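Got a structure for you, written out below as structure tokens; questions coming shortly.
Note that this complex is displayed minus one protein chain, with the remaining chains in position.
== chain A ==
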Amino acid sequence: TMSQTPLDSPSPRASCLDLWREKNDLLVRQAKVTQDSGLLLRQQHLAQDALQGFRELLHSLRGLPAAISALPLELTVICNFITLKVSHTQGFTEDQAQDIQQGLERVLEAQEQLGPRLECGLRELWDSVLHISSLLPELLPALHHLAGLQAALWLSTDRLGDLALLLQSLNGSQSGASEDLLLLLKTWSPPVEESDAPLTLQDARGLRDVLLTASALCQGLQELITGTLPRALSSLQEAASGLCSRPVLVQVYTALGTCLRKMGNPQRALLYLVAALKGGSVWGPPLLEASRLYRQLGDTAAELESLELLVDALSVTQNSETPQLLIEVELLLPQPNPDSPLYCGTQSQAKHLLASRCLQTGRAEDAAEHYLDLLALLLDGLEPRFSPLPCPPGPCMPEVFLEAAAALIQANRAQDALTVCEELLIRTSSLLPKMPWSWEDARNGAKEPINCPLWVSATYLLQGQAWVKMGDQKEAVSEFSRCLELLFRATPEDREQGAASNSDQRCRPDVALQQLRLAALISRGLVWVASGQDTKALQDFLLSVQICPGNRDASFHLLQTLRRLDRRNEATAFWWRLEAQTELPPEDATWSLPLYLETCLSWIHPLDQETLLEEFRTSLLETSDL
């Protein structure tokens, strides 16, 4: 019926511009109705149709030479098109920049200012357009709307310098007046659109409010990461006081919690986290933050409870709500990277965190259960919702297996640990080199990460420990020997290479290799001791001291064995060396060992060090007294 209007109406006043304007208004009304229809699929179709409608309308409008009378409508259609497109595809792309640029060039064209300027960037275009448009008040509302979209684009692509300059020009202030984005946004007041102006999906003022919240949150998060906490606090409070949807409010409150925790205000932080949890349907980030908070407070029970809740929360698939056909705060936020307080990872990552915290805090039974759950989640789930830990801070899959085995051994479930180890060996057997293997090979283009022999030998070590737990000394010794055989095949990396990566918090393979050798030797020595073969034990302990000259565990075991063998002089000499060492500061342990290795090392820790030392001291004193 629309197409018939020009034919039917005798009035010459119904110009094309009026028709196109009506088309715009119709599309806007349709799009707004679309938002309310429940069916997601249908909504997507309708949004696509509306997009097509706007695209065609824009095409028609661009058929005219640029003229001031038609420009407000054209700019409004561009704004509606961008708004719909961005909310439909959930993000800005290069296309939007081009749409904006075309709109600006049309403004210049209407003023016949478009000369060789064509090549210049968006920033310069805005300068010239805003310079001209001060003479054209009828263009201002639409131009401010377009500028709002440009601001959103620059905010989402992190071009904050350009954004600040644009806002300065919009406010009519001198350049260099103020660089504070939030202040600039607050002072920016887009002119009120007239009542007879073409309809918009989202007006400039609404857009301004969204921008204000988004930039306050972004800025706050950035300051939080860089550590300027008081400023972060004020930015985040600014964001919280702005226009927020519920999920955004949860994010703001979580970030406030993080900020206050880092500032040493755990109680206030807790209040914000509780508010965040009450507020919405997104529970992941506040729960993770709560666990960090309780960890800082030393409340392990509460920490683990938060983590358990986190795992449960992440197991619920988020039913995607029907997106609003507007530019919302979420669209302008950068994706949280692992540094961000808003990053909460996947369910499997949370489960791993829970399990490893249980193991670290000595709750071995819980840890074992959680590790078994985690493995089931990872292996049986066909859906990748249960992603492993692809990001660098997380351990890789073999390490998760090893941690699980260690937890099982710790929980006295040696048989289960053996099963886990076997599974790991079966699955990685094809990757294990059959011949002597050096770090050099690994560096020169072998596909697998450097750690593969490390994992396999650690598996043997854990199997040996499992056999120890089960009382089978023969099996245990053979596993430890296999482990050592594999470990001594690997020639360690030259030292300088290692020193270069010393600053890295992650464990260095050469350190891990050394500690593994130590653990395997002492473990085998302890089996020998238990079976009464002290000479064999002595050999292993001697070797372990040679590998790690400063290691106290190895030294104590050696000392004890020497004493048991009644090799008094050697023992005395060694004791003096040990005494001299204790006066030195302990070796700096900046690197962190993998959790499974830490657990292994804890097993070979001599229980009664101090009594032994005391005994030794008195016996030595006695002998010297005699």
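The criterion applied here is as follows: a residue touches a chain if its C-beta (ideal position, glycine included) is under 8 Å from a C-beta of that chain, and two chains touch if they have at least 3 such contacts; residues count from 1.
Basically, contacts and distances are computed from a predicted model.
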item: Chain not displayed: protein name in its UniProt record ("Late endosomal/lysosomal adaptor and MAPK and MTOR activator 5", "FA core complex associated protein 100", "DNA replication complex GINS protein PSF2" or "AP-5 complex subunit beta-1"); value: "FA core complex associated protein 100"
item: Contact with the hidden chain (one of A:A31, A:A50 or A:A70); value: A:A70
item: Hidden-chain contact residue, picked from the options A:F54, A:F401, A:Y460 or A:F556; value: A:F401
item: Options A:V33, A:C120, A:L379 or A:L621, residue touching the unrepresented chain; value: A:L379
item: Where the unshown chain meets chain A, residue by residue; value: 6, 12, 14-17, 40-41, 44-45, 48, 64-70, 93-95, 110, 112, 317, 320, 335-337, 343-346, 349, 378-388, 390-392, 396-398, 401, 424, 427-428, 430-431, 433-437, 441, 446-449, 452, 455
